[in-house]
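Note that one protein chain is taken out, while the other chains of the complex remain in position.
Which chain is which? They are A, B and C, in the order written, and residues in each are numbered from 1.
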Amino acid sequence: MLKVAIVGASGYTGVELIRLLSNHPEIEITAVTSEQSAGKRIAEVFTSLSGVFEKTLEHISIEGIAQKADLIFTALPHQKAMDVVPHFLKAGKRVIDLSADFRIKDAATYGAWYEEHKAPGLLKEAVYGLPELHRTEIKNARLVANPGCYPTSAILALAPLLKNGLIDVSSIVIDSKSGVSGAGRSATQDTHFTEVNEGFKAYKVGEHRHTPEIEQELSLLAGSQITVSFTPHLLPVNRGILSTIYASVKADVTEDSILRIFDEFYSEERFVRVYPKGSFPNINNVKGSNFCDIGIKLDKRTNRVVIISAIDNLTKGAAGQAVQNMNIMHGFPEDTALRGLPLFP
Amino acid sequence: MLKVAIVGASGYTGVELIRLLSNHPEIEITAVTSEQSAGKRIAEVFTSLSGVFEKTLEHISIEGIAQKADLIFTALPHQKAMDVVPHFLKAGKRVIDLSADFRIKDAATYGAWYEEHKAPGLLKEAVYGLPELHRTEIKNARLVANPGCYPTSAILALAPLLKNGLIDVSSIVIDSKSGVSGAGRSATQDTHFTEVNEGFKAYKVGEHRHTPEIEQELSLLAGSQITVSFTPHLLPVNRGILSTIYASVKADVTEDSILRIFDEFYSEERFVRVYPKGSFPNINNVKGSNFCDIGIKLDKRTNRVVIISAIDNLTKGAAGQAVQNMNIMHGFPEDTALRGLPLFP
Amino acid sequence: MLKVAIVGASGYTGVELIRLLSNHPEIEITAVTSEQSAGKRIAEVFTSLSGVFEKTLEHISIEGIAQKADLIFTALPHQKAMDVVPHFLKAGKRVIDLSADFRIKDAATYGAWYEEHKAPGLLKEAVYGLPELHRTEIKNARLVANPGCYPTSAILALAPLLKNGLIDVSSIVIDSKSGVSGAGRSATQDTHFTEVNEGFKAYKVGEHRHTPEIEQELSLLAGSQITVSFTPHLLPVNRGILSTIYASVKADVTEDSILRIFDEFYSEERFVRVYPKGSFPNINNVKGSNFCDIGIKLDKRTNRVVIISAIDNLTKGAAGQAVQNMNIMHGFPEDTALRGLPLFP
Partner (left out) sequence: MLKVAIVGASGYTGVELIRLLSNHPEIEITAVTSEQSAGKRIAEVFTSLSGVFEKTLEHISIEGIAQKADLIFTALPHQKAMDVVPHFLKAGKRVIDLSADFRIKDAATYGAWYEEHKAPGLLKEAVYGLPELHRTEIKNARLVANPGCYPTSAILALAPLLKNGLIDVSSIVIDSKSGVSGAGRSATQDTHFTEVNEGFKAYKVGEHRHTPEIEQELSLLAGSQITVSFTPHLLPVNRGILSTIYASVKADVTEDSILRIFDEFYSEERFVRVYPKGSFPNINNVKGSNFCDIGIKLDKRTNRVVIISAIDNLTKGAAGQAVQNMNIMHGFPEDTALRGLPLFP
């Protein structure tokens, strides 16, 4: 029985981790923390857990947590995660960090898009936890940097094209739309019901912090430095990201050949579903599941390929992927606790 | 390994049964039928199932199904279920019927609210499948009539009060609000997105067919004939029923005593969560789960008790309850395949 | 040209007042105030007004406002309104107050449900601004207490029955459902998008502050003291209140006679639409309009009448009714600036 702790459990990622892990036969959640709600039963914070998961939230204590757990999920805001992660590692624990703090390999890039990094020494060791691309490194990692939600949707959609050199790497446009749970649980004017409902907008146009994370992984796949246009939008739904991605294809590329390449690339991947020709994903077909659905169109008129990917931002975009990483790290079947079908409708 | 078939699998109840049953370690789904979509893979009808549940829909054939399965879920419209259920029983199969056809004990009452009954001989034998009230009979039943969604929410909310004689039985008002999945998957003007979204209305005021079903079970509990006011409303959400129920209490009844009685009444029930004083349910805390959440207020000013119950209409209100009944009938732990936590948010 | 000011203009009631008043040919908005956003252009606070209504928000100054305007709409929180209203009156201005501060005639009742009243001397003079019931007094009022949203929907639905003595006054149950704009514009956990969307709940069960306001007006109509059960619920929509109201009818009352009485009662009322037999309102048919739609069912089985009313909480439930009151007070045609049809879909 693997003992795990969730540090920062009072956000949406926390409750989603609990939802998934509570169905995992090989692990036990031994501690959940929250600075804001320490002392409360977590079922007071999330009534959905009432009668089923009845732990009390505690303050973070490095020693306390380290004694109780062998694997630690850190679901803290960026800059806060880097305060505790090094201590857990020092205590001999393995960590899956769901913040942005260990995703960017280059401390200067992190500094340019976020703030100064306080534990740059760990950046090289941290493994970017996208199993479809980095499964082998994840297996032995001490520290897994769980990918951002937008990057997961964008990188999986582009990987086969870049790996196979099928597109003009300077032509990539990523237009992404996310449900509101991606913004977290804190009440803000921007996420007030009446401001979001029946609305739709772009935000942080050309400035979103997931941009360097996307570019890092795409560059790695392509073997050259890639810059992309990335525009996130706020969808009036609870869960789901749909990314519509445009790129110019090289001569001689056909839709059939692209579809074939995607099918092959993901043939062994349990959680990536490549759609048949003419079909395109909808976020309501992945809700609550760890799937990434992908549909492809080659537009002959413009010679651009359009790749559309859909994930649940809280599952494959966060907690589900973290559980997938845990399974890989600990030798459990990779889909343990992730076999739940999407909730439709 | 119990072999089960789902007859009428292309509706929302069908896909919810598949979602739940696909996590059940003791059963195998051996056939799924649909008159409308026979010949198609069910994953074409429900993309959410793609790559996970890849059966092909077939036409109903009594013999074919009887050969393949020992337990049959019939999820057909009323009047259609009564055409096939008797044949499955004759073939020695057990049936859980999710239509209204075998819920009403009295053929005349059925005739008054629906149409003439074509298999009235089975009405006496059929067991009303609300486990919290009829667990023992369900255990040995050949034919379980799975309760309606509204009745489940109303009966569980009133049972402890009626059983204990705490309320004036002539004073019951049931004001219920349901998500749109309760109306099924067929496209209609009334369920067109733009007609429902940002809207809210009552429908079938004083005339809804779930009324006699509610009254039958409440009367049984009270030991006297009960007539209720029941008004259903259409909520602009996918899933969930919230019923707000009013009744005049007898003298000397206190809020604390009512809460105590509910707590006792449901103390052994895994799927009923009685809320502490001052707390009330929200449909978003039961989504995708088999829970029925109940909150209670005694209004001293009017001497009326207000009971508020919340279920997911597709789960505890239909498919989840059907799985619960199957578990009881076959001696599986009652919550097998029903341990999934609510999907929140 | 009547000069009007809106005191407390940065909430949803404020922007709705501006939307309506900007189409009024006989008035001019000369000042808008907001303590929180003073100094900002109101179009920064409400982008929808951009390029059309370009006033700057100012701090409340009694003298400043009194110099600029002859009629003042106060759209402040309760307890704040009573701080300024007496001063505006003293300055010889007329006031339409959209808070709860002057709706309750009895200071003790106000104190019991809210807090201690600081200007009880004005309670007698204030006119309860429901034009369909108090048009004559409104005409000459210095101070109009604009009704609450829930009370508007409940009182208009019950007035003809009580005035004509058709129901048992001890049997009234009011089950109301409101859109989220009724909760105001301030960001709270309870109104965070992901907490409300796909959710539905009751709140302040048996304790909502609109209860005494409803009871006061119903008692006045009936000529006897009335106590009601009132349960508000939160609907996942922006605008709209639907109230489903139950009452036991006296012997000999028929559905036709009730419908006839409603038709007569409201025959001269421009903003009340009584539905024909068998039809019931939907909030999406009144959105953005000043209508109150009413449908009626007499349930012979229980001898209860069910009255269902629908309004837009921001229009007939707040700003629209305030404009209607202004029109009456100043002799403008009562529907001036209120002729806009509902926005459907």
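Methods note: contacts are C-beta pairs under 8 Å (C-beta built on N, C-alpha and C of every residue); 3 or more make two chains touch, one makes a residue touch a chain.
Values in this document were obtained by computation on a predicted structure and should not be read as measured data.
Trainee: Touching the left-out chain: which of C:H233, C:K287 or C:R304?
Mentor: If we include the chain that is not displayed, C:K287 is the one touching it.
Trainee: Please identify which residue in C:R239, C:K297 or C:K316 touches the non-displayed chain.
Mentor: Considering the complete complex, C:R239 is the one touching the chain left out.
Trainee: Return the single residue from C:Y12, C:Y110 or C:Y128 that touches the missing chain.
Mentor: C:Y12
Trainee: Write down which of A:A66, A:I214, A:V228 or A:I258 is the residue touching the left-out chain.
Mentor: Candidates A:A66, A:I214, A:V228 or A:I258; residue touching the omitted chain: A:V228.
Trainee: Take the complete complex as the reference. Which residues in chain A touch the chain that isn't displayed?
Mentor: Considering the whole complex, chain A reaches the absent chain at 173, 175, 177, 194-195, 197-203, 205-206, 227-229, 231, 233, 235-240, 242, 244, 246, 280-284, 287, 295, 297, 299, 301-302, 304, 306, 308, 310, 345.
Trainee: What chain B residues would touch the chain not displayed?
Mentor: 12, 179-181, 185-189, 191-198, 236-238
Trainee: Give me the chain C residues in contact with the hidden chain, please.
Mentor: 12, 15, 18-19, 22-23, 46-53, 181, 198, 238-239, 273, 275, 279, 281-282, 284-289, 293, 339-345
Keep in mind that, in the parts below, only the chains that are shown with their structure count from here on.
Trainee: So the centre of each chain is just the mean of its C-alpha atoms; given that, what is the distance between chain A and chain B in Å?
Mentor: Once rounded, the distance between the two centres reads 36 Å.
Trainee: So, what's the distance in Å between the C-alpha centres of chain C and chain B?
Mentor: 39
Trainee: Got the chain B residues that touch at least 2 other chains?
Mentor: Answer for chain B, listing residues that touch two or more other chains: 198, 238-239, 281-282, 284, 287, 345.
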